[in-house]
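First the structure, which I've put down as structure tokens, then a few questions once you've had a look.
The complex appears here minus one protein chain, its other protein chains still in place.
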Amino acid sequence: MRIPCPFCGPRDLSEFAYLGDAAPVRPAETSDATAVFDYVYLRANPAGPHRERWYHASGCRLWLTVTRDTRTHEVLFAEEAAP
Amino acid sequence: MRFSFLSIAREALRGNRGWTPHWRDAEPKAAYDAVIIGGGGHGLATAYYLAKNHGLTNIAVLEKSWIGSGNVGRNTTIVRSNYLLPGNIPLYELSMKLWEGLERDLNYNAMVSQRGVLNLCHTDAQRDAFARRGNAMRLHGVEAELLDRKAVQRMCPFLDFDNARFPIQGGLLQRRGGTVRHDAVAWGYARGASDRGVDIVQNCAVTGIRIANGVVEGVETTRGFIAAKKVAMAVAGSTSQVASMAGLRLPIESHVLQAFVSEGLKPLIPGVITFGAGHFYISQSDKGGLVFGGDIDGYNSYAQRGNLHVVEDVAEEAMGLMPMTGRLRMLRSWGGIMDMSMDGSPIIDRTPIDGLFLNAGWCYGGFKAIPGSGLAYAHLIAKGEPHPAATALRLDRFRTGHLIDEKGQGAQANLH
Amino acid sequence: MSVGPYRLPTGGAIDRAQALSFRFDGTSLTGFAGDTLASALLANGHRVVGRSFKYHRPRGVLTAGPEEPNALVELRSGARREPNTKATTAELFDGLEAASQNRWPSLRFDIGAAARLAGSAASAGFYYKTFMWPAAFWEKVYEPAIRRAAGLGRASGVEDPDTYEKAFAFCDVLVIGGGPAGLIAALTAGRSGARVILCDEDFVLGGRLNAERTEIDGQPAAIWAAAIATELEALPNVRVMRRTAVVGVYDGGTYAALERVADHLLEPPFGQPRQRFWRIVAKTAVLATGAVERPIVFGGNDKPGVMMAGAVRTYLNRFSVAPGRRVAFFANNDDAWTTAADLRAAGVDLVAVIDSRAEVADHIRAKAGNARVELSAAVADAKGGYGLTSLQIATPKGRIALDADALAVSGGWNPQLGLATHLGGKPQWSERHAAFLLPADLPAGLTVAGAANGMMTTAEALADGAAKGATAADAAGFTAAPAPLPRASDESFAVAPLWQVAASRTKAFVDFQNDVTASDLALSVREGFTSVEHLKRYTTLGMATDQGRTSNVNGLAMLAALTGRGIAETGATRARPPERPVAFGALAGLHRGKHLKPTRLTPSHRWAASEGAVFIEAGPWLRAQWYPRPGEKTWLDSVSREAAAVRSAVGICDVSTLGKIALFGRDVGAFLDRVYCNTFSTLPVGKLRYGLMLREDGFVMDDGTTARLSENEWVMSTTTANAAKVMHHLELARQVLWPQLDVRLASVTEQWAQFAIAGPNARALLERLLGDVSDEVVPYLAARIFDLGGIPARLFRVSFSGERAYEIAVPAQYGDALAHELMWAGEGLGVTPYGTEALGVLRIEKGHVAGNELNGQTTARDLGLGKMMSAKKDYIGRVMAARPALIDPDRPMLAGFRAVDPTKRPRAGAHFLKIGAPETPENDEGYLTSVAFSPALNRWIGLGFIKRGPERVGERIRAYDRMQGGDLELEICAPVFVDPEGTRVHG
Partner (left out) sequence: MVDLAARSAFDGLLLPIGTGQGVTVHEPAGLGVATILAGPDRAAFAARVRDMFAATLSSGSMHIATPAISFLGTSRNVWLAVGAGGSTFAADLARSLAGVGEVADQSGAYGILDLTGPNAMAVLAKGLPIDLDSSAFAEDAVAVSHIEHIGVIVWRIPGGFRLATPRSSAASFWHWLSASAAEYELGVA
């Protein structure tokens, strides 16, 4: 698998570390325990395109948001996670 | 027909004409008392114990492909009960005991081979952790031994003791651990269940779960609607997909784990060996292939195949641990999709929907659990209450904090 | 010197001037350069090469390629012995040694062959039905016997003396296979300017062309191929890789390939590996791997002497070897008749041509010359004890017998599509080809050409190859000009499927290597294993080292017939990588022995070595564990001396392995408040603070100190083990969670050599280097920068040992020098280097937690650090740490422990039980995490977690330890054993 890092260019999977689903958003500090629980534990885990967080650990150290099809591993899109 | 040496001899004389299908390939009926989704190890074992222990025979196992096509048919066949945490040990030990009597119970030789499971340690801290684990096992009445370096060397002289990057300090040995012929587990349970009246329905994928007022009514399938008072999921890597049919979001991700087999070889290694300074484990099949594996690929996947970096990692560790493997060849690699839970331990529980049950989160270790899990899940489905060996494997533990995190990795599925 | 009784007098692509001597089962034989082991054995009349897996039947050479199921040998000897090598792919070299396998005591007299007598009792799956009683017999009796009989070759059992390496390559167009299709594809793409890599596993390019007598552009096809190869090699943008098999297709256009660099040599040349494992990243690829001929299932079809028709041609034309003296052939297609013509041309006696079809075109029939021809006929049974002697032929007129010592068989050709399906595509059945063709969903960027694409004639293969080469180059962004196609004589490949001969009376093999017979398939279907994947698993069809390349299609066609389904509906089993078996050594490359993983050395490694350090692997690092001194008998003597020196004088220890992260920006304080559970925003410049980091699930992730060097510059230290993990975590927090904060990070772990200087004389030692470091200048928890001879040195007043202590950091290039300097400065002050072991002793004496306690299962409260969790702010882990189970007062909490008998040594890993309590899981109260001998207390002490620990100081409990003899009575005590008031840190 190769991930097109927006900074470094296309790179081999072995340079990256994976975190997981990009959908969960850390609730603001006022939010209740249920929201944090959902954030920490629950996942949609789709079979198909999946927006997910990858870290270019052996490259630029940028966190990326990668859209990838979990059935085929086809990488559809990659962008920097930071706006 | 009962299997025995005599029946084989008799059939041999008759040109093997008398043998019949091991299980009935059933057509689905319109309604059942209970349906089990998933004809893997867990689903088939659950059906068997529902029939055998609870007299529930108007039931069906619905399998989208051929039975055993999932992880039960593609795992590295290791069975053991050398767990650390009290939430896990009882179930795996129950399972171990059932393995020990499985062949006679099922009248099917699944080749339960207790050649031992040896986990190597390479640091003091690791040895301390193994001592903690071994003692926890002994408190639960499970046998375990902590070996020093010399004892490991006696057992496995071919490991690298002279020039290793991570010298072997010792190991935790469970002599009762070993391997089981994976496919035969599925076939044996299917036969046992089928003989007791269970319908084994292949090529029947569940596409929806019908629920009214919070109560389950049955399942939509590629072969039509099937009504059922109880619906039990046992779909391993497809858990999120099937659970979402009932509107459930779970603490589970699907990840791919690869496994490998070498060309056939004359006997080379004794039991199961795991490398403690990385992710590598190996045993030898009865056919002579070295069966081995490593870590998961680490990203969500439904592709049933992995990528090259894990192949290389695994081979590197094989060479690091067993330099004699240099000229041996990897013959085949494959992958399976596993239901990785957020604490690395399984779930056997009811769901918020009445009549809908969940068995999932087995990560890469659910093969060894098949008999125990089948028995416990059947108990839950039949009685509505958790089996005593599975009381900790609850779905709400993530909410309450009663996690069963053997590795202490926290809520990141791919680290377990 | 004999050239071998079966070697033809002329022809072939062998070099008759270069004779090579080799040994098989101890017998010396001769072959030629250009031979494979198989061709050389056949030339010498060695028809039996090994014994089969289950029935130990004598087996010979069936094919001339990597699909070979029978002719497996142990190649080379001693540490280089390599089991299961296919004689058909082993290139002959001078001095080659090979031995037959799976036979005892010899190939000719094999005891194991008695298994044959078990006959139909040993049918498919019989072991599932028996060996169940008594239970203990499985491991002790049955299984060992089964294992000994199975397995085929023997591993050397010792380390491989050869080396391996790995490499990367990148290209626009990868061409896999150098037959006519691949050659012309590579040429077309190469001429467009695209970067092309052409891989072929053979040592000669040309593929089937080397085996045929056809012509291209008026020259012998092999000569044409050689000319194209020369042209390709002259193109600077084309790389031709011979002896290189592509073995796997992975995501994103990544291809794995194995280059056999030195397998054709006695030993690899200096500096070169035996094999090289390539990862090729290609924008596009052309799969031109050709087709594999399949056998026909009939009685005795495994007899040595029965050979594939295409292989017979290869041996005749390429290796100049006759397959026998009296050769018959049996086919269902036109192509195979070429074999008849070639046999005749070579002067071999063609005894008969048997074709299952009723009609054969006249020009095809003409290829048999005057030989006997039987149409609508089939070989029913092949006979012979130790090799083929005669044939039983079923004809419309009845059974006839025929003497023959070789039989060429062809059941048609299967395109080699394994690589095209590695990513999951399913090949599709074509009635016209009677074969599976390429899947609808090919891997992105891959096209298929030539025989692999069902283009079975040379002319078709050339046209297809040229077209696909152009398409691939175009897709990679080049413009390929159509080249004029060479002229090739077009052969017919018409085929009428024939899988199995119904009239056979003896054992008919489907899978030769795994001894799967036609009756096994029938039995399997009878027993309900009717899915093609079930059939495979029940019978082991296609699971041997050849992965069923000659057997799968026959097997599933027979399954289709047995179940009344079509072949298309029955489907094929899934092909998986590697396409060719690959040695572990090649996949591992240089990563073996000490180099399994890189080793990290601390900046003062050499100094430590010069001080006699014993080193220990700590994750990726090598660290000084202790420094033995003359007269010390055990490690404990050294460690105790070092720890005592710290308490009485001064010790120095390299702690550079701690992770170090520089943080810059206006909002670092606010940022740290969110990533640590305690507060940092209030930290003044010039000070440092201990921090505790939680995971979002509320458990402890890491600890360490962070210093504020200036208003906007901070430096954090992490534990050695978690350095990388914390960096990922902070970058996530910075980039993803709170991008609005002004925080920038740089890892400076490698930049700073850092030493702990601990003990009452620490200050005196440092003052010799830095001047005044008194409490006024460097108070407790201060961070200061000093000028050390023009070098900026950072000084942190922290203590892990409880003594007055400092950590000094200098740029790493000065680390080794600084260590020497510290020793010099400590002269007369009792300076002592100490290692990780003494470090551990000192921290346990002070009740400081480390890796064994920070095990990912513990909370701040468990560690006795609950008070650090700020109630005034949000931070990672705050909410989840409040879950009921995490604040349960019954959770095991940190406490100190000592044996009631002071001479006794408890062991980490022991669990705690109330004294006299039954040994049950319910009574398990916690466990001991760290144990050390305390020279200060002159006894063993430990840390651990026990239910309500802090409330139970003074209570006696039992350390339950069945693992290591540490079952003892312990007393619970406070976790701080030395200087509980904490005065020494200022002393």
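Each chain carries a letter (A, B and C) given by its place in the written order, and its residues are counted from 1.
Here is the rule we use: contacts are C-beta pairs under 8 Å (C-beta built on N, C-alpha and C of every residue); 3 or more make two chains touch, one makes a residue touch a chain.
Since the structure is predicted, the reported quantities are computational estimates derived from the model, not experimental observations.
Although it is not drawn, the missing chain touches A, C when the whole complex is taken into account. Interface note for the absent chain: among C:Leu769, C:Ala850 or C:Leu865, the touching residue is C:Leu769. Within the full complex, the residue among C:Ala33, C:Ala122, C:Ala149 or C:Ala169 touching the omitted chain is C:Ala169. Of the listed positions C:Arg242, C:Arg325 or C:His595, the one in contact with the omitted chain in the full complex is C:His595. Of the candidate positions C:Glu359, C:Asp403, C:Glu431 or C:Glu750, contact with the unshown chain belongs to C:Glu750. Panel shows subunit A; residues 7-9, 11-12, 14-15, 58-62, 80, 82 of it touch the chain omitted from the view. Residues 163, 165-170, 195, 269-272, 279, 281, 589-591, 595, 597-603, 621, 662, 664-665, 712-713, 742, 744, 746, 748-753, 769, 788-792, 810-818, 821 are the ones on subunit C that touch the missing chain.
As a working rule, only the chains that are shown with their structure count from here on.
Subunit B and subunit C have CA centres that are 23 Å apart. A straight line joining the Cα centres of subunit A and subunit B is 29 Å long.
Listed for subunit C are residues 250-251, 254, 279, 423-424, 696-697, 880, 883, each touching two or more other chains. Multi-chain contact residues of subunit A, defined as those touching 2 or more other chains: 1, 12-13, 19, 37, 40, 72-73. On subunit A, the positions that touch subunit B within their shared complex are 1, 12-14, 18-21, 37-38, 40-47, 50, 52, 68, 70-73.
By the touch criterion given at the top, residues 1-2, 10, 12-13, 17, 19, 26, 29, 33, 36-37, 39-40, 53, 55, 57, 61-63, 72-75, 80-83 of subunit A touch subunit C in their complex. The part of subunit B that touches subunit C in the complex is made up of residues 3-5, 7-9, 12, 15-17, 19-23, 25, 66, 68-69, 73, 86, 89, 100-101, 103-104, 107-115, 122-123, 125, 127-136, 138-140, 144-146, 158, 160, 163-167, 178, 181, 183-184, 187-188, 202, 262-268, 278, 284, 286-288, 303-305, 307-308, 311-312, 314-320, 323-334, 397, 399-403, 405, 407-411.
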